[in-house]
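A protein chain is absent from this complex, but the other protein chains hold their places.
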Amino acid sequence: MAEVKTVNLTVDGKQITTPAGTLLIDACKSVGIEIPAFCYYPGLSLQGACRMCVVRVEKMPKLQTACTTPVAEGMIVTTESEEIAQSRKGILELLLGNHPLDCPVCDAGGQCELQDMTFKYGASGSNYVETKNHKEEQQWSPVVFFDRPRCILCYRCVRVCGEGMDVWALGVQNRGSSSVIAPNGGDHLDCEECGACIDICPVGALTSGAYRYKTRPWEMNHTATICTHCGDGCKTTLGTRQDNAGSEIVRGDNRDKSGINGDFLCIKGRYSFDFANREDRLTQPLVRQANGKLEPTTWEVAIEHVGKRLREVRQTRGGKAIGVIGSNRTTNEENYLLQKFARMVLQTNNIDHHRTADYPALLAALGGAANKAASLRDFEKAPAMLVLGNDPTEQHPALAWNIRTNVRTNRSRLYLANHADIKLRRQAKAAIEIPAHGYGALIRYLAGQESEFVPNDTATKFREALLAEPELVIAFGSEFRGRDLETLVAWALTLPNCKVAALGDYVNSRGAADMGVLPDFLPGYAPAAEGAGFADEYGAPLPTEPGMNLVQMMDAAGRGELGALYVVGSNPVSRYGVEPAVLANTFVVVQDMFLTETALLADVVLPAANLYEKSGTVTNTYGDIQLVKKASDTSGVRTDFEMIVRIADKMGARAQSMVPFGKGLRADLGQSRGAQSGEADRHAVWLAANNYEPKLSPFDPFATFDEIQRLVPSYAISRFELFSGADKAMRTDLVQIANFPADRADLVLPANDTLFTSGTLGRYSKVLHEVMESRETSPAETAAD
Amino acid sequence: MYLVSHPDEVKVISFRFGQGAEQIDKYIELGGYEQARRAIDMGPEAIINEVKASNLRGRGGAGFPTGLKWSFVPKGMDRPKYILVNGDESEPGTCKDRPICEYDPHSIIEGTIIAGLAVGAKQGFIYMRGEYRYLLDIMDKCIADAYAKGFLGKNIFGIEGLDFDCMSHSGAGAYEVGEESALMESLEGKRGVPRIRPPFPAVVGLYGGPTVINNVETIASVPHVLRLGGAEYAKIGTDRNGGTRLFGISGHVEKPGVYELPMGYSLRKAIYEVAGGIKGGKKLKAVVPGGSSTPVLKADEIDVGMDFDQLAKAGTMLGSAGIVVLDETVSIVEFALRTIKFYQHESCGWCIPCREGTDWLKKTITRVYQGNGVSKDLDNIKYLAENMMGRTFCPLGDAAAMPTIGFITKFRDEFEAFLSENPPTPGLVLQQAPNLVQLAAH
Partner (left out) sequence: MSTPTTIFSAELAARLDRLVTLYPVKRSALIPMLLYAQDEIGYCSDAVVAEAAVRVGITELDVRNVLSYYSMLRQKPLGKFHIQVCTNISCMLRGGYEILEHCQHKLGVHENKGVTPDGLFSVEEVECIGACCWAPAVQVNYDYVEDVTPASMDAAIDKYRQLARPQ
């Protein structure tokens, strides 16, 4: 890489050294000099339209716009002076002349850049007596409202939609003072409903249908956590407000640009938290009565019942007659605890989850190669990228955003091979179309192996160009599993500076696999048969024979061989199309938020908290480990973590051995609990009743995270970084899976979600529903997890 | 349109006017395309030197030295270079490119070829404002004739490997598109919003390639610069202001028209001699010397030579050389209002100070003119205009602010009269064009 040239300049008497080509506005920011701007937005194209960022550059006749002026050697700049302040004040006066001065009722009040600047430059007095232009507010989509008189025409929304999202749903029409932002549908928007235009709007012109007029920014608590939807794991900051059922989430955004996703969020990260507030959410445990009906009961009764029945099955039929199905949306700690409970307490390896990518094969193929796993961030910077299969725009919106940004701002080269004409093709430097079942052949061709792939001219050039890339990141979809995946990774390892990422669905699919929610692997992909270290740590013998996978469990149930099935945050009945009769002779326990198809068949249904109502960590599909913080609360529900501990307790397991709380010094010191309400009290009471030290809670997921870090080397990341909100990718010490069975069934069932679906959970989101309805398409056949 | 003439005229660009030079054979007979042919032998450097020596300055308004502009085009770039001829002529008071397009269109094509040879461009575009449809048709015919004669296309003038293409292009009504960077945007099929500079068009212009943008009159002058020789051409004008200009004299004069006068010619003489004096023997009140963007001169300020430098010294500009003459009956407030109404209508809307500033100026001046003004309005008009000066994205903001400042400073008493107990009756602008009032109050 060429050495970066630097430039020295003086700003307000301060000496600054910055890379050549830096814009003055950014150079100033780097030394703490904030220059006001409406139209400038880092990463988007330059406008120079608002004229707020004017500064005085010595030897220049006019004031210069800091947002369009690159630094130059020896430049002497003044950023605040009477002349500059007057110029800025003049702009504000012009804007306010027509702008409604009703900040107290404006939805952006308290979070408005126009308001802030008026405060600073004092332009509130009006020189005009004319009445202001009034226009009715318009609703452009279920999530986007437009209030024209408030618009200051900074064009941020137009750019983020076009340049950032590659959607181009917003334009500017007319000219002069009649100029107006216009949506592509004439009177409505036809778009991906990401809501970026709303968050990027510096004033109250674009507001969110989900949030507007609900509350004020300063009346909310803000909690930074991870979106529960797709496998990218974006950071979303949830604004919550106390209500009588706990605390309600009213807004999601990432305006502070922190986290792995910068300021990106898709519709799901920004709005689809609304499932949490549904009326039909379960808030009381249900137990099936003699009359065959599910009736509400108390937690004590329900947990007691579950513990008793599971104990019976274990005693009479052995652990082999019990099955456990874990979740793609629970935390690493919960997944870990679930497998520990299965293996240690239930004495079974019959544990599985809805698999959406073949992570074991990936890690086996990587063979512990450090620094070969690509983080989501790698797609922001890599000079070249290869996307095989998948449709990131629909299924991995943040990845698609990074890819587009990288192509746009760094001229990164995108290579694409797909059986469909996916949207990212627009950014691709080279693309080849292959048959839906042609991925294996393609990868063998790329790897220079014997292959049925018949290369045409494009393919030959594609391959040559790829091989000539000095640095490459590869993302591949669930089209690659087992052998093909192995070939892909082996080939990638032969390329210079190549990293790979497998694209799986849902927020913690990767975590479920990493945490051993699999019949044949313990956490960290330790083969079930080699669990000695785990047995030591758990202080109990563990079953060593690999268990049944999800499909086998259902078959066994159908044969009457499964005495009990414990389902945590999953909807296998719908996802795998299980006939209700299959589970007729099995005692089924389901922990979920809603009465899903699976819950309807259960004997006991326990109302569960969702990801926004708990703390812990999750791992995105790239292996980036991130902190989940409790943002809201719904009274009546419990975290899966707590339920597992309580059930284990009822089965006679010591809480202390389930959760090694008090062991080591790294337990949560309170940082991770988020908005507190009833939970802390409830725990304190339980602890006191059981003669435990109240501060050391068995419901503390970080005690479990300690244990994970002891047993799974790749999770041994800095606690400091985790808590400071930084994502930390699992880059080193990947497990080496010896003797990876060549004939292992991958059982991958891709979720095939779109931008507007999210498995079973998505069906409970009003926003997603409205969007689907407004598009007059019925929700895709989605099911399950 | 019709031709006028006066003995003081020095007919350089207009010498073929009225002789049927729109016919290519006639044009050739009158020496046409000889200079383009000669330029091939001269080579780029010699052409540019000749143009530099001529002191030819841009006729579009800003008066930038043409030779210097051409010399900014990087040599030997692999991106295609372009010549873009600005025929958007929309500045109120300006109608001087029209006669060239009508009476000597081939000189524009010839000038374009020469500019192309000078900077190494292989393609020229002649952008005509959409209203000039009949001129577009004339131009298209001329271009076709020039292709037929081998002056355009492949191997021009029979020289192997020397290619130059040229085509016309129609706008669709937008003053701002005359601004050079907005002109490129428009030619690329976009909204006429100007571009950020730097990079300047000479380096990164049309389709990302280096681009020379010149006014129709500038380009049409180029063959004459070569014909007369740079030094001779320069001699016609004044110091640093070479040659002649087509002055459009309009408004309250006896003989309005487009006259070709040497640079530096007296404004007083232009009005009183060339254009026959004030219409109906009335008294002169004021003159707008170079198109509506240029600050007004009072009747006693017209003893000035008309070139870029002398008019600048007089506190105004030569601009597009559209002289608009106002007699004693004109209400300056009405005139100022009509002027600002234009800029308000034509602001592209991109930047805040121009978009909002022109709008507030129009509203405020309208109110004053209607007799509903308040005393702080006059200071506010000045304050608004001064806040726009030098702070807008492109010079349209200045073009709106400068004349406004001129009117309110030089004729403040007329504005004040509208604030008095018995304000003058508003003239036709308001009485007969209710739209203006509606627009202003919208």
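Each chain carries a letter (A and B) given by its place in the written order, and its residues are counted from 1.
The criterion applied here is as follows: a residue touches a chain if its C-beta (ideal position, glycine included) is under 8 Å from a C-beta of that chain, and two chains touch if they have at least 3 such contacts.
Not measured: the values here are computed from a predicted model.
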Full-complex contact with the absent chain, from B:G31, B:P44, B:P80 or B:G276: B:P80
Identified contact with the non-displayed chain, of A:Q111, A:N184, A:Q709 or A:N752: A:N184
Residue touching the undisplayed chain, where the options are B:R16, B:R195 or B:H252: B:H252
Chain not shown: contacting residue from B:H169, B:R197 or B:K235: B:H169
Option from A:M52, A:C106, A:A169 or A:I434 whose C-beta touches the chain left out: A:A169
Chain not shown, touching residues in chain A: 168-175, 182-184
Touch list for chain B against the chain that is not drawn: 1-2, 80, 89-95, 97-98, 129-134, 167, 169-175, 186-192, 207, 248-252, 256-258, 288, 292, 322, 324-326, 330, 335, 338-339, 342, 345-346, 348, 427-429, 432-436
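Methods note: only the chains that are shown with their structure count from here on.
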Residues of chain A that touch chain B when the two form their complex: 46-51, 54, 61-63, 68, 86-87, 90-91, 93-95, 97-98, 127-130, 133, 152-153, 172, 174-179
Residues of chain B defined as touching chain A within the complex: 174, 176, 191-192, 196, 344-353, 355-360, 363-364, 367, 374, 376, 380, 383-384, 387, 390-393, 441-442
